[in-house]
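Incomplete set of chains, arranged as in the complex.
Chain IDs A, B and C follow the sequence of writing; residue 1 opens each chain.
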Amino acid sequence: LPVDAALDSLAFDPAESLGFATIDHHRALRQGFPEVVFGAGKTDAQVVAIAERIAGHGDGFLVTRTAASAAAALQRRFGAAEWNEAGRTVLLRGRDVPRADGTLLIVTAGTSDLPVAEEAAVTADALGLSVSRLTDVGVAGIHRVLARRDVLASARVIVVVAGMDGALSSVVGGLVRVPVIAVPTSVGYGAAFAGLAPLLTMLNSCAAGVSVVNIDNGFGAAVAASRILHA
Amino acid sequence: LPVDAALDSLAFDPAESLGFATIDHHRALRQGFPEVVFGAGKTDAQVVAIAERIAGHGDGFLVTRTAASAAAALQRRFGAAEWNEAGRTVLLRGRDVPRADGTLLIVTAGTSDLPVAEEAAVTADALGLSVSRLTDVGVAGIHRVLARRDVLASARVIVVVAGMDGALSSVVGGLVRVPVIAVPTSVGYGAAFAGLAPLLTMLNSCAAGVSVVNIDNGFGAAVAASRILHA
Amino acid sequence: LPVDAALDSLAFDPAESLGFATIDHHRALRQGFPEVVFGAGKTDAQVVAIAERIAGHGDGFLVTRTAASAAAALQRRFGAAEWNEAGRTVLLRGRDVPRADGTLLIVTAGTSDLPVAEEAAVTADALGLSVSRLTDVGVAGIHRVLARRDVLASARVIVVVAGMDGALSSVVGGLVRVPVIAVPTSVGYGAAFAGLAPLLTMLNSCAAGVSVVNIDNGFGAAVAASRILHA
């Protein structure tokens, strides 16, 4: 009990303030994953400064939605930082990230959905998950996904990434028992309305128990998977 | 040539006016289907009066979106008029409606989509089409539609009726070569937004060449099929 | 292997057709939960007929969005069927539903969100989950939820049900490591736009890894939880 109380107290200690940012070093204790920096809307200097504080505590970090210039700055500062251009992520691997059992399968409907899938894959990797992929198996050629039912069956959690009609999540959701997390993407044009169409499709999935994250939110889908697989 | 000119002229003769309606008796010549009365927003008396004028020319008629009271009034006036409660149609069969070759298949995703499918089926029948049905084969149980590929293969035109995620049209569109007309329905709740979700899904179908009509517009889908099958 | 193949084949056998419905008796094998009937848009007679076929196979059933008249008809036909008025569900318990380890906690922001929470609780119960509740702890009085951190900590999965600003899911998502499934409700008025406001809030949760189901979809949230807890 006292240990729990101490941990609990620790977990809620005030965070460190940089003036423009309040860093939550104890999130790892509280939530099991390291501080993640949302790169959009921050200057390169802000991103680097935040990363320095996190790394100064000996933690790794993940920057998402990273501008190319910020990525370069981070790599200059942290030699071990890994830049994923498609996924727009910079990762400095943390020490001692616990590995979870079970595989996260990331399924994409089309090639144009890959950047979002990459963001999910890098995030999942950073959180200690094992990732496999099934790519470009949208429902217009339904046999493509049916032919890989073995891959579907081997997953403990499935993330489905799809734009346009977003229909793949309904089909996959009906084929498996495991948790399915759907990520609508902004792939498409016209009445896709920058991802609104697949978002609505996924929210209305006729396959029960499919849950949904924000448009293009590969990061969020991976964290949701991590919450499940680290439980 | 003179015959064509005469027909052409006939087809564009002024229509008959009832004060509250302008009836286009020559539409049959011009478009190959009889006058259809959109029942919503008309009083029972207006619906009956319009029907009387059409029938007075020896034509049959179809009333869609018919209020129950208007249906009763029509059946009192026209003994041969047929009332389809689910589809909300009243049909007085025309004489000499030409039959089209080839079957129109109406596929529905769920039982709740049946009223829209009924409107389509009655309309198609009135226009001389042969209709078959495949019911409650939504993609959450993808094997239900795959198991009936023979039925899909036997159709010359397919109308897909689906609410919620509207995903069925993408799957069917990818399985067949023939024209697929998708009808979103207002079945669903919440983020289905009264049919907006399946409408967007269908407009963004990753199966190429699927075309779409208005939400709950079974009538329009049948007329689109008739334009194809009577060509 | 042959057993797997047989099961696999069984799982994809064609479903039983009632004309207006295609019943998927093998979904239990494929997905681990019994046939659920979406009551909205079906006549009472259709609901009862579908329930009879399912029960005829010895399965239990769950009807959601049940009209009061359909509920009465089901209870007349099935003495053991349980009617939850707030949640609008009728449940005939299945035999041998496997119980899952771990507790599902259903948290509601306000009293008006209870009907959706009830739908979730009945569904979860039908699927073999253990359910606990935390009620009326919206963030306007943040101490109400903070004071019950012990309850949050004891859950394996948390479903957060909230209308209006939907902010509770972001707070809960930041307090726990376990999976959080957010259900926006249509509670509210004006710019709540029948649930659109909390839906957007939840999709944009600043707490990472919160996933979302359709507005008022307590059923879907429970199935998503079941996919996690039965894994």
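One rule holds for everything that comes next: a residue touches a chain if its C-beta (ideal position, glycine included) is under 8 Å from a C-beta of that chain, and two chains touch if they have at least 3 such contacts.
Predicted model, so just to flag it, every value in this text is computed and none were measured.
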Overall copies of the shared sequence [whole complex; 3 in view]: 8
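FYI, only the chains that are shown with their structure count from here on.
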Farthest chain (mean CA position) relative to subunit B: A
By mean Cα position, the chain sitting nearest the middle: C
Subunit A and subunit B: spacing of chain centres that average the CA atoms, whole Å: 45
Intercentroid distance (Cα basis), subunit C paired with subunit B, Å: 36
Rounded Å distance, subunit A centre to subunit C centre (Cα mean): 25
Junction residues of subunit B, two or more chains touched: 110, 141, 190-192
Residue numbers on subunit C that touch subunit B, as the complex places them: 12-15, 17, 19-22, 24, 27, 38, 40-42, 46, 50, 65, 184, 186, 194-196, 199, 214-217
Of subunit C, residues touching subunit A in the complex: 8, 30-33, 36, 102, 149, 156-157, 174-181, 199, 203-204, 208-215, 219-228, 230-231
Residues of subunit B defined as touching subunit C within the complex: 110-115, 135-137, 141, 143-144, 147-148, 187, 189-192
